[in-house]
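Structure, as structure tokens:
Here the complex is missing a single protein chain, while all its other protein chains stay put.
First chain written, first letter: the chains are A, B and C, and each begins at residue 1.
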Amino acid sequence: MHKARLEAFSDGVLAILITIMVLDLHIPRGEQLSALLPLLPVFLSYVLSFVYLGIYWNNHHHMLHAARRVSGGVLWANLHLLFWLSLFPFVTGWMGENCFASVPTALYGSVLMMAGIAYWILARALIAAEGKQSILAQAIGADRKGVISVVLYAAALPLAFVHLLLAQAIFVGVALIWLVPDRRIERILPRETD
Amino acid sequence: MHKARLEAFSDGVLAILITIMVLDLHIPRGEQLSALLPLLPVFLSYVLSFVYLGIYWNNHHHMLHAARRVSGGVLWANLHLLFWLSLFPFVTGWMGENCFASVPTALYGSVLMMAGIAYWILARALIAAEGKQSILAQAIGADRKGVISVVLYAAALPLAFVHLLLAQAIFVGVALIWLVPDRRIERILPRETD
Amino acid sequence: MHKARLEAFSDGVLAILITIMVLDLHIPRGEQLSALLPLLPVFLSYVLSFVYLGIYWNNHHHMLHAARRVSGGVLWANLHLLFWLSLFPFVTGWMGENCFASVPTALYGSVLMMAGIAYWILARALIAAEGKQSILAQAIGADRKGVISVVLYAAALPLAFVHLLLAQAIFVGVALIWLVPDRRIERILPRETD
Partner (left out) sequence: MHKARLEAFSDGVLAILITIMVLDLHIPRGEQLSALLPLLPVFLSYVLSFVYLGIYWNNHHHMLHAARRVSGGVLWANLHLLFWLSLFPFVTGWMGENCFASVPTALYGSVLMMAGIAYWILARALIAAEGKQSILAQAIGADRKGVISVVLYAAALPLAFVHLLLAQAIFVGVALIWLVPDRRIERILPRETD
């Protein structure tokens, strides 16, 4: 019951976030193809953020599927994650409208990093509620992938001022790593249910 | 479980898309009926896109109703479909504000085509997860209607520069074909459940 | 299953509509109370539409609660209703920003009337799917309240050009009539479940 409503609320917020980002694709004046050209960076940053929010929805989905209990701490850890994700439309729009300049890129990376940390906290809160012997705890384990992502985002912040392209390559690269859904949970779950 | 959350998320995104399009109907200055006149093309493109999103919701609903299992690939194929649908408010607004000019009409058709292809991919991903002997595979079959729609959208792209009205007639015509819900699935399902 | 997803989608659209209307309450320049004054008509029209959408959600909720089957026709009748409701933010904003002038008031009344007719069609589609002996058919019956509302909205259209205040009084009056949830269905249902 608790879990179902937590999922429904998170799905709602994620669905809205992934959709209102498109409002920053302002409809251009002029009917020529050239009128779309200035929108290209905004569009590219939109695609990147769409993929990231899709990844978060996917992993959130898998993690909560493995969870059985939801404590008060989990509710707040989840809201904390949603808070950082809610800043995606803003940082995506700012980065896109400034053609991936240094400061907006670093801010984008900061929000990615904070969301990554918030996801890690949520995983800890869920494990704390489930117990260390739970399926979820085994499935998540040390969460190496999550920790490495946060470290890479952190590295991208100074890089945005030194080697901009490398910082952006990190954002794209980490997204590609995560495009594969969290197999760890899928691997453990069937064993348990056998 | 997995399926329920996939449906809930898709419904959320579709509900938001179908609703935020109305935000491009900017409230006009002036209180006379004549103040509404310039909005007419925007309104017409809104109606067309509302019907298309309604069709997608309807068919998505029917297809997933027949599905039993949701794989990781299905989750991503679904997000891919939602991505193209998320561009509807943008292309609808651009086409409407430029009175159905050639380039915006062609872009609208491109997004329709990409969404059609994404829907086809989603159907394949579902069949791959369900097996070729599943109800779903039988119900969808060769998906002639879907393939013809995509071909017609593709034909509409060059037509938008040669014979604009014909391109628009294709969009309206394909919508009318789809207004009938996917009887194939309804036809097969009862046999199975008997 | 079908019904659950229809309700979820309708709830989503209604929740978004009732919420995005507030975006037409543009944040005023200036920090004095006087800066809010020009917003008063927009606020009042917002309250009226909030109540109307609340009524639709409430009655939609009651009607579908009594329904058991959802046909393809019902899905489209429901989308048709949602289409007219989706125009609420636009007509509400236009009426509010023009201080309840004649033409915007008449347009607001037209959308109310079309939504009323669409609701009536949805009720017929549901009864057709359920059968004339169904609880729903008995509960809705001749739907005198719905028919009278549509007639009153229709009467308000010419009145908006002759006696503006009377037209607005009709909108408020009909809302008050509907504030009471549909007791007919509540009255019949317990009998059946006894």
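What we mean here is this: a residue touches a chain if its C-beta (ideal position, glycine included) is under 8 Å from a C-beta of that chain, and two chains touch if they have at least 3 such contacts.
Predicted model, so just to flag it, every value in this text is computed and none were measured.
S.K.: Which of these touches the unseen chain: A:G54, A:G93, A:G109 or A:G146?
M.R.: Considering all chains, including the one not shown, the answer is A:G93.
S.K.: From the list A:A35, A:A101, A:I121 or A:A154, which touches the chain that is not on show?
M.R.: Candidates A:A35, A:A101, A:I121 or A:A154; residue touching the omitted chain: A:A101.
S.K.: Give the residue, chosen from A:V13, A:I27 or A:A66, that touches the chain omitted from the document.
M.R.: A:V13
S.K.: Spell out the interface residues on subunit C facing the chain that's missing from view.
M.R.: 7-8, 11-12, 14-16, 18-20, 22-23, 25, 27-28, 31-33, 36, 47, 50, 54, 57-58, 61, 65, 179-181, 186
S.K.: Suppose we count only contacts with the excluded chain; which residues of subunit A make the list?
M.R.: Where subunit A meets the chain not shown: residues 1-2, 5, 8-9, 12-13, 16-17, 20, 23-24, 72, 75-76, 79, 82-83, 86-87, 89-90, 93-94, 97-98, 101-104, 107.
What we mean here is this: only the chains that are shown with their structure count from here on.
S.K.: Would you kindly tell me how far, in whole Å, the mean C-alpha position of subunit B lies from that of subunit A?
M.R.: 26
S.K.: Could you give the separation in Å between the centres of subunit A and subunit C, each centre being the mean of its C-alpha atoms?
M.R.: Centres of subunit A and subunit C (C-alpha means) sit 37 Å apart.
S.K.: Note the residues in subunit B that touch 2 or more other chains, in rising order.
M.R.: 8, 12, 15-16, 20, 23
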